[in-house]
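Omission of a single protein chain aside, the complex is shown with its protein chains in their original locations.
Each chain carries a letter (A and B) given by its place in the written order, and its residues are counted from 1.
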Amino acid sequence: MSLISPNMENTAAMESAQAMRGRSLWMDARRRLFRNKAAVVSMILLATVTLLAIFAPLLSQYSFDSQDWNVISCAPGWWPDTTAICNAGGTHWFGTDSVGRDLFVRVLYGARVSLAVGLTATLVSLLIGVLYGAIAGYVGGTLDEIMMRVVDVLYSLPFIFFVIILMVIFHRSIFLLFLAIGAVEWLTMSRIVRSQTLSIKRMEYIEAARAGGVGPLAIILRHVIPNLLGPVVVYVTLTIPNVILAESFLSFLGLGVQEPLTSWGVLIGEGANQMEIAPWMLIFPALFMGVTLFCFNFIGDGLRDALDPKDR
Amino acid sequence: MLSYAIRRFLGALPTLLIIITFAFFMMQLAPGGPFDSNRHLPPEIEHNVAAAYNLDKPVYIQYALYLEKLAHFDLGPSYKTKDFTVSELIAAGLPVSARLGLAAMILAIVFGISLGLVAALNQNKASDYGAMALAMIGLAIPTFVTAPILQLIFGVYRVQVLGADLTLPVAGWHGGALRNMILPVIVLALPQIAIVSRLVRGSTIEVLRSNYVRTARAKGLPTHRILLRHVLRASLLPLVGYLGPAVAGLLTGSLVVEQIFGIPGIGRYFVNAALNRDYTLMMGVIIVYATFIILLNLAADLLYAVLDPRVSFKR
Partner (left out) sequence: MGEPIFSVRNLDVRFSTHDGEVHAVKNVSFDVAEGECLGVVGESGSGKSQLFLATLGLLTRNGRVTGSVKYRGEEILGLSQKKLNRIRGSRITMIFQDPLSSLTPHMTIGAQIMEGLRVHHHIPRGEAEKRAIEVLELARISDARQRVRQYPHELSGGMRQRAMIAMATICNPDLLIADEPTTALDVTVQAQILEIMRELKATLKTSVVMISHDMGVIAGIADRVQVMREGEIVEFGPVEDIFYRPRHAYTKVLIDAMPRLGSDAEAEAARTEPTRDAPELLEVADLEVQFPVIVAPWVTKPLRAVDGVSFTLREGETLGVVGESGCGKSTLARAILQLVPASAGSVVWLGRALDSYGRDDMRKLRKELQIVFQDPLASLDPRRTVGQSIAEPLRTLWPGLSSTEVSARLKAMMTRVGLDPTLINRYPHELSSGQNQRVGVARAMIVEPQLVVCDEAVSALDVSIQAQIVKLIRELQAQTGMTLIFISHDLAVVRQLAHRVMVLYLGRVVEFADRNAIYTDPRHPYTKALIAAVPVPDPKTERAKQCLKLVGDLPSPLDTRAQLIFLKSRLVDDPNAKLNRPKLIQVAPGHLVAEHD
């Protein structure tokens, strides 16, 4: 039972003769994430919605913009209140809207747009926010003060005003919708990144890298940003639902996605108008959006727990 | 502490100035003017109207003029709503929005903290998932969906529970009657409940696993005492940081709620003024919003320092 030989310290490690791949923290986190039932269910649901959004319109006989005036505001075939169901033929699984378009296809097309906006705008805010925050945090000093002042100023402007002005200046293209929303969301991202950078900066391994002659840019890219990613990933997963909500709000105002494209926000807006006559127009898009947002939130919480386990 | 507050406030004034400048010039960038969409007026009249509102002068002169009037607390006339100055419009709308916002915040704090605490104390058990799922409703359904749904349930379908008629008016302000406030306040509070409860849950879990809570348990203190005296203050501290800007947002009203429930607040000004290019009203509303944010951030910082003795007033 010699304790002096160093190789006896970790017998488990010595069991294999070749250099095994180590178990990185990301792998640990992934294992934990998959044990979180709510998160796993959410991921499955989300994947289902995404797949439906991509493929289902191919499976349906209707296109999303074909108006059929014979079937205006018809309830789906299985609707309990049979008076609302029209008999003009065709199977509309979610019913039709006020100009006879198939709601099922439209909801899935809306999914495409909403998810795309969610992902791209978040990506935009991620890129800007991470770079901005990491540089401000690492460099510190007056540069940091100025950069954060800018963020403070922008924060004090009402979001909606900002987006409207941007939309009005650049006209309503969906591309700019991404940019506008992303340009607002990056603020919080940069604050989070900056405070994370500040705490990483004080870590000894950063000092060790400096003692090893590594330059500041290399330190930021090699040591700071990989260690930032944990909270950032969590925040990204929680930003996507916010972006989708923001887009839906803009569509509700009539500023978002324009015809012929549609998004969940547009559909919900139309549905809210027709709520008493044709409640299915509101229910299905709202259901899809609600479930998607729920899923993102649960996945975000799951990620947070996985990356920073609080076993106690 | 007072000197600290004054210093911070004075330090925030340049920020306010920058915001005003930024907003002013941003709006100038947007094409179109306040009178574009009206009937096409003969050129001389258009000219006169423009001159009356100083719109024919170069931008930086307009800016200087605006600042001068601002120094006298004159926010100028509203371009679109004739007969009313911006100050009058804001004075009429702000109290309404503020009442609604404050009520929503109080509701959100009460429910949010309760749900968050319940979830944290029963971490990973059924009540945790249940409480969090309940809370998340507020984040998964946008306000312009919950509003009409609630209107339907309580206004149109006229729910009867245990013989009590839960009908509520679906619109109108009636000078702030309680019955008119219930639905809009609930709609406003739902997203906040979600955010607050999540925040409280997270920080309470952190505090519960800290060393000083272990010491408190080792002292044989009863659970309620540990929660009240050792845990609560520490776990609510992060909430203070969130509430600053959140309250500012609520106080300045929500377009959705005001539009759907027909409430005469200032929330609708934010959007309508921008869409109508009512410059002065826009500026007025932005100034109000920015001032609230600055004041409330300051209040949050002060509150933070009061609650956490480790924070000192230096710097």
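The criterion applied here is as follows: a contact is a pair of C-beta atoms (placed from the backbone, for glycine too) under 8 Å apart; a residue touches a chain by one contact, two chains touch by 3 or more.
Remember, it's a predicted structure, so these values are computed and weren't measured experimentally.
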Pick out which of A:Ala209, A:Val233 or A:Leu303 touches the chain that's been left out of the picture.
A:Ala209
Hidden-chain contact residue, picked from the options B:Val86, B:Leu150, B:Ala189 or B:Ala216:
B:Ala216
Option touching the unshown chain, where A:Arg106, A:Arg191 or A:His223 are the choices:
A:His223
On chain A, where is the contact patch with the chain that was removed from view?
1, 3-4, 6-7, 9-10, 13-14, 16-26, 28, 31-32, 35, 203-205, 207-215, 218, 222-223, 226-227, 309, 311-312
Using the touch rule from the top, list residues of chain B that touch the missing partner.
3-4, 7, 123, 209-212, 214-223, 225, 229-230, 233-234, 307-310, 313-315
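Note that in this section only the chains that are shown with their structure count from here on.
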Residue ranges of chain A in contact with chain B within the complex
38, 149, 152-153, 155-158, 160-161, 164-165, 168-169, 241, 245, 248-249, 252-253, 265, 268-269, 272, 275-276, 282, 286, 289-291, 293-294, 297-298, 301, 304, 310, 312
Footprint of chain A on chain B - complex, ascending:
15-16, 18-19, 22-23, 26-27, 29-32, 129, 132-133, 136, 139-142, 144-145, 148-149, 152, 156, 198, 202, 205-206, 208-209, 245, 252, 255-256, 270-271, 274-275, 282, 285-286, 289-290, 293-294
